[in-house]
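Excluded from the complex is one protein chain; the other protein chains are retained at their positions.
Every chain is named by a letter (A and B) in the order it is written, and numbering of its residues begins at 1.
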Amino acid sequence: MNGQNYNARRRSTFLAITKPAVLPAVGIILAGCGRAHSALSPVSPEAADIARIWWIFFVVCAAVYIVVALLVVGARWCRGNSNSTAGIPPPLKVEASQELRTERIVLWATVVTALILVSLLGADLWVQRGISPRNDDPLAIRLTGHQWWWSAEYQDPNPSRVFETANEIHIPAGRSIRLILESNDVIHSFWIPQIHGKKDLIPGHPAEISFRVDKPGKYDGFCAEFCGYQHAHMGLIVVAEEPAKFEQWAQAQRTEAPPSLTDSQKRGREIFEHASCSLCHTANGTMARSRVGPILTHVASRSMIGAGVLPNTRENLAAWLVDPQIAKPGAMMPPNELSKADLNALLDFMETLK
Amino acid sequence: MNIARIFWLVTFAALLVSCRREVRDFHTGGPPKVRQLKGEPAAPDRYFSAQGPQMEMERNAYALSEGKRLYSNFNCIGCHSNGGGDIGPALMDARWIYGATPEDIYKSILDGRPNGMPAFRGRINETQARQLTAYVRSMSGQARESAAPSRDDHMKTTAPENSVDRQMPKPDERPKL
Partner (left out) sequence: MTTHENSAKARLVDAPTPEQREEHRKKLMRTWSRAPGLLGWLCTTNHKEIALRYIVTAFVFFLLAGILALLMRLQLSRPDLHVLGPDLYNQVFTTHGTAMMFLFAVPIMEGLALYFVPLMIGSRNVAFPRLNAAGYYIFLSGGLILFAGLILNVGPDAGWFAYPPLSGPEYGVGKRVDVWSQMITATEISALIASVEIVVTVFKQRAPGMSVDRIPIFVWSMLITAFMTIFAMPAVMLVTTMLALDRMPHVATHFFNPAEGGDVLLYQHLFWFFGHPEVYIIFIPGTGLISALLPAFCRRPVVGHTAVVLAQVATAFIGFGLWVHHMFATPIPELGRSFFTAASMIIAVPTGVQVFCWLATIWTGRPQWRPPLLFVMGFFIIFVLGGLTGVMLASVPIDLQVHDTFFVVAHFHYVLIGSAVFPLFGALHYWFPKWTGRLMNETIGRWTFWLFFIGFNLTFFPMHILGLEGMPRRVYTYAERTGWGSLNLVASLGALFMAAGALAFIYNVMRSRRCGEKAGDDPWFADTLEWWTSSPPAPYAFLYPPVVGSLSPLWTDQNSQPVVVGLDAKKREILTTTILEALPDHKHEMPSDSIWPLLLGLVVGGTMSSIIFHPLPFVIGVGLVLLVLFGWFWRGGEPQVLERRSPEIEAEAA
């Protein structure tokens, strides 16, 4: 939540001087920029670098803007004639010497502009160089965009340790992450504002992005390239955890669905395997093996349903199962006609998919 | 104003025609609404009448494209290939073992047929079955061309559904059951 501290640690001397002076003025404007998905609350070195270059640009551009705005408003006050009905005066006689002096001022202003731009360009290239791909034993995750959800496959040299999840990825804090980005249908764009800038997922053009999150926490992400009806509801959650906790989570993800114990759970599993669910979904350890929709082996361990549409509660899940088109019109999942008892049984079963 | 009246009439007519093709009906839970004639109770066989919802789907681009998506998602391709047939019969030609009418195809999907076609009743809902039916018919050019799917983004050897010649189904070759 409070990435400002993180930023403060990495703050350059330049900003140490300028930021306190500017902050009161812009603090009011940017008061909102502290939330869990603000680009200015960085939690990774990459986002912090970007935030730093943002603040440099912001300060310089704000200064330029204030000067220009003062010149414009000043013209109204200093060169105003209050009596507009007095008729239009004849054109001024332009004197060559006066004109030359004016043009010289314009020339100098242009030179200053060019110098400012060149230094901004230098600062930009310098920071851009700093954001280089990470090669220090990164954890590789293959992230695939679908209309309108994400699937993530955790790579491992040992094939039996590869596992898959959807819409919510956990990562170890402090370790480099390398995402291999692919799209299954249209163009999507990966964006977790607090972690890194965007990278497009383009069919036929695999791309990569790498970063490291130092601060454990839960960070919201979005699809940033318009991808159809539910572009608005294509959320991705990144959970950064202490490495030990992450390892624990990963181990759990590799397991299969637990056996169903109660009658209700058994009935739920039957519905899951023999009604509509298994036509599209997979849950390891059950007969459901279809690769169309998100993998559900550990769906109960996720915090949201439907790629960030609803919090994962029993009531919401019930509503989602009965008619996903209410919360996410246009989504690929059809409504399901289930009796109350069957719905409860299915929910009982799905709650075991931890 | 006569011209104004004609203008509105033309607009309205165009509206009806294109509405049918372009509407996206996301709420596809229960059975499709049947357009009820005056004083006549809605009967299931009206689904397949000339103005019934099934025919509407064959004129609706979204329903046909959904049918195409389901065709691949539910692995119809596994047996019928892209319509040319493999271990299952071809769907893009004029020959229909169990009948070519929408009603026949709908039944084939939901209730299955002997020699390998599984029944999907209870696994897919009625609307999905209808969308699939409409799409299957579009493979042999039975759906409206302006609504049928165009080529998709895959390697494919068959012509897109909106570019195939219309196959007139041959007289019933239904095997005696």
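Assume a residue touches a chain if its C-beta (ideal position, glycine included) is under 8 Å from a C-beta of that chain, and two chains touch if they have at least 3 such contacts.
Keep in mind it's a predicted model, so treat the numbers as computed, not measured.
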item: Hidden partner interface residues of chain A, rising order; value: 29-30, 32-33, 35, 37-40, 47, 49-50, 53-54, 57-58, 61, 64-65, 68-69, 71-72, 75-76, 79-81, 84, 88-92, 94, 98-99, 102-103, 105-106, 109-110, 113-114, 117, 120-121, 124-125, 127-128, 131, 147, 185-187, 189, 191, 193, 196-200, 202-205, 207, 220, 222-232, 308, 329-330
item: Contact footprint on chain B, counting only the chain that is left out; value: 11, 14-15, 18-19, 21-24, 26, 61-62, 65, 145-155, 159-160, 162-163
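Note that in this section only the chains that are shown with their structure count from here on.
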item: Contacting residues of chain A [partner chain B, same complex]; value: 203, 229, 274-276, 279-280, 290, 292, 323, 325, 329-330, 332, 334-337
item: Chain B residues touching chain A - in the complex, by the definition given at the top; value: 24, 26-30, 69, 73-74, 122-125, 127-128, 153
